[in-house]
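The block underneath contains the structure these notes are about, expressed in structure tokens.
With one protein chain held back, the other chains of the complex are shown just where they sit.
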Amino acid sequence: MRKVLNKGFVKLVDKMGDDSSIVQAARVSYSKGTKTKREDDKLIHYLLKNHHWTPFEMVVFKFHVKLPIFIARQWMRHRAGTFNEISARYSEMEECFYIPELERIQSQSITNKQGSDGELELSKRKVAYCSFIEVSEFAFKEYQKLLDLGVSRELSRMSLPVNIFTEFYWKVDLRNLFNFLTLRNDSHAQFEIREYSKAILDIISEIVPVAYEAYNKNK
Amino acid sequence: MRKVLNKGFVKLVDKMGDDSSIVQAARVSYSKGTKTKREDDKLIHYLLKNHHWTPFEMVVFKFHVKLPIFIARQWMRHRAGTFNEISARYSEMEECFYIPELERIQSQSITNKQGSDGELELSKRKVAYCSFIEVSEFAFKEYQKLLDLGVSRELSRMSLPVNIFTEFYWKVDLRNLFNFLTLRNDSHAQFEIREYSKAILDIISEIVPVAYEAYNKNK
Amino acid sequence: MRKVLNKGFVKLVDKMGDDSSIVQAARVSYSKGTKTKREDDKLIHYLLKNHHWTPFEMVVFKFHVKLPIFIARQWMRHRAGTFNEISARYSEMEECFYIPELERIQSQSITNKQGSDGELELSKRKVAYCSFIEVSEFAFKEYQKLLDLGVSRELSRMSLPVNIFTEFYWKVDLRNLFNFLTLRNDSHAQFEIREYSKAILDIISEIVPVAYEAYNKNK
Partner (left out) sequence: MRKVLNKGFVKLVDKMGDDSSIVQAARVSYSKGTKTKREDDKLIHYLLKNHHWTPFEMVVFKFHVKLPIFIARQWMRHRAGTFNEISARYSEMEECFYIPELERIQSQSITNKQGSDGELELSKRKVAYCSFIEVSEFAFKEYQKLLDLGVSRELSRMSLPVNIFTEFYWKVDLRNLFNFLTLRNDSHAQFEIREYSKAILDIISEIVPVAYEAYNKNK
């Protein structure tokens, strides 16, 4: 399990296949049997470089992820996978919010219209830090007040801010995971999702070392 | 444009095909030409009843939807379509929140673990109503305070609650739209998404009247 | 490995998950831990009966299949999976054809416009049987003649009939496999693909016995 952000994590729960599954699937096209390790590695590099993606779909991962809702929203734009998420209609949410560290609190980027990278005075960062905590605490207090009044969960949760943590299981194949990582470990992606991407890269580097190397070389 | 909830809407922006496109696609399987209107209608009913879904994929809709984030989150679990949504990293969010009407504020359902349908005293409903407004206003005030301090948009928006309105364009074909409607216009779905589903049903009933009739008969 | 038809087979090569993975994925929605075996089984039946399909996507299979091209064509209409197939552009095809057994050679069905179920005199069935063999042998002889002349593989194979065997790896999750089986183990499906469907049902009944039972009960 890799810890991410103040209270999140990524955990590999299950997987199917490894580098050899990519080779096996590709070789059926040529109806040829196994070869040397060196030839297999070369084949994986060749496939990735030439965008022969289907053999990479033969490797499948299942992750358990805990992350703030605003990151889950970016994550779920990736449609080629399966999600099962905690439902705030079924269950009460825990008081567990993402509060960025002081040094992460940055100003609007000038070059990147969607990013943040500018400097910000310490005093302002402290104000922002306290504001995040204050809104989270107030919203959660009101959430509980409504639950205590008997208001249904699906209604009470409407006041919870998007920095509250949620959890899901995510099944995805290696082809689509590489696509996710290319977009989400990019400098244009938000810092918080890049942190998750790095944790995932770290995890898969041990399971598909050759594909991982080929990916890094070609991205 | 159909108004939905206090400040949302569904609007059909573009479409491809109608009942005749379903017939045309199905008839290619039999390599037969056009027939009478009555036979065409019968064919659509037959296809839908027997789960021959691909011809229904030949009809495509594009909607513009304004809706609260917690409903957008349910909506986007449907992966077989295309979404383009306002980005709170690029743009400042408007002060526009979903506040349920007093009579919608209900207690937790006893029979339906994820729903709300019980009665609730008026005084309690009023407390909840005010709480929704109060959290929305406070969170938005803090959001603007952070923006004014120079904190980046992607960070400032973290305190916004899930009842804030967002907007997206949604492209979906009729097969997947029927699937969406079956799940989201169901009594187990949350009231708010059922309101959107009804608006959509209303819109498409005029464009694919025969398929709409067949759908209602078989669902 | 299950033998299917005169020279085909289905073989499970790899898999991820079992009944417990379905339960695990579903339980995250309620953020509840493990329960008794009996409650787990009940949950799987409940999910399947109520079309809560995503937890079934958490179980993944990889099959190796050898089958005639005309069946592969029906199979590949199922888009939610991954195929890696032998390429007749890369490799020479083996002389390996599907020749139906005498009792399978039937006349056009009268009730089912796409099927065959009528009786046919033995003498006619024998003529058909010989015809299949004759065309297969002639086409393959010409195929080899062209290869021997130096004509490229991608051109030479154009004369091969659709009863020649091909092979592929197929990765598919349990949700989409159930959908495949519902359509392809149906009385309206062609006999030959039903034979493959039965072999697959047989294989998965041992891996996901509870889901298999629930599927049979609800289909």
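Order as written gives the chain letters A, B and C; numbering starts at 1 within each chain.
Everything that follows uses one rule, which is that contacts are C-beta pairs under 8 Å (C-beta built on N, C-alpha and C of every residue); 3 or more make two chains touch, one makes a residue touch a chain.
None of these values were measured; they are calculated from a predicted model.
Engineer: Of B:L5, B:A26 or B:I99, which sits in contact with the chain we cannot see?
Structural biologist: Residue touching the chain left out of view: B:A26.
Engineer: Could you please point out the chain B residues that touch the chain left off the display?
Structural biologist: 13-17, 21, 24-26, 28-32, 54-55, 57-58, 60, 62, 64, 82-87, 90-91, 167-169, 171, 173
Engineer: Since one chain isn't shown, list which residues of chain C touch it in the complete complex.
Structural biologist: Chain C touches the missing chain through residues 68-70, 73, 76-77, 79-80, 83, 87-90, 98, 100, 104-109, 113-116, 118, 120, 124, 127-128, 131-132, 134-136, 138-139, 142, 145-146, 149-163, 190.
In the analysis below, only the chains that are shown with their structure count from here on.
Engineer: Using the touch rule stated at the top, which two chains are linked by the largest number of C-beta contacts?
Structural biologist: Top of the contact-pair ranking: A-B.
Engineer: So the centre of each chain is just the mean of its C-alpha atoms; given that, what is the distance between chain A and chain B in Å?
Structural biologist: Roughly 26 Å, centre to centre.
Engineer: Whole-Å distance, chain A centre to chain C centre, using C-alpha means?
Structural biologist: Each chain's C-alpha centroid was found; their separation is 34 Å.
Engineer: Could you list which residues of chain A touch at least two other chains?
Structural biologist: 83, 87, 90
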